[in-house]
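Of the protein chains in this complex, one is absent; all others appear in place.
== chain A ==
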């Protein structure tokens, strides 16, 4: 595969007991691309993301990031190699403010050390301020300034999802993986989110892998998509074409919630 692919998944198989959640799935995400991952409920989208980020390593197949094999590595190693993600159910740190949550996104560039904390004025402060500067840029980009000092569990879900996106962006990821970033949002929030993702992608030159149910969002955002059904690829290609594929339409029939 060409070197201009950031992420390459090659014949991924993942089983849970008797359930085969992923059957020989292959996908290659190009640099700077927004790649969509769609499919009905339970089709294996999250499982593929979990395989990439190291939570459920695939039993067969190979995953590479810029040519380096990452399957088999622990999640925190994969993260420090430049893969950031958000979760389908928001996974923020409830004991922290919005600002601290986003600062956590800088973790891979920081050197947490009790001695540095002890000698704060001489040691940790410089690092904290430098990273704060970076975080504030992302806060501006995603218009999170008014919520900066709030506790994360008192802000609305739509905002929480944006904070999670901000945290992921702060890691300056080579590959950004978004698992249903618009789940539970109303139309206005969704449109904002699409805007933010496009802005961020443009400003930071991101490569994005996004799971999304809303087809309007998919066609608005994605260059190419992979459609999964029952853990198998049923279509792959430019967004509009893949979605119009008869097999995809068939897989979705009787599932009106995805029409929205």
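As a convention for this text, contacts are C-beta pairs under 8 Å (C-beta built on N, C-alpha and C of every residue); 3 or more make two chains touch, one makes a residue touch a chain; residues count from 1.
The rule is short, and it goes like this: contacts and distances are computed from a predicted model.
Q: When you check the chain that is not on display against UniProt, which of "Carbon-monoxide dehydrogenase small subunit", "Cytochrome b", "Glycolate oxidase iron-sulfur subunit" or "Branched-chain amino acid ABC transporter permease" does it turn out to be?
A: For the chain missing from the view, the UniProt record says "Branched-chain amino acid ABC transporter permease".
Q: Where the complex has a chain not shown, which of A:80, A:143 or A:230 is the residue touching it?
A: Looking across A:80, A:143 or A:230, the contact with the absent chain belongs to A:80.
Q: Among A:128, A:191, A:223 or A:245, which residue is in contact with the omitted chain in the full complex?
A: The missing chain is touched by A:128.
Q: Which is it among A:13, A:108, A:155 or A:183 that touches the chain not included here?
A: A:108
Q: For chain A, which residues lie in contact with the unshown chain of the complex?
A: 53, 55, 74-76, 79-80, 84-85, 87, 91-96, 100, 103-108, 110-114, 116-118, 120, 124-125, 127-129, 131-133, 136, 149-150, 167-168, 171
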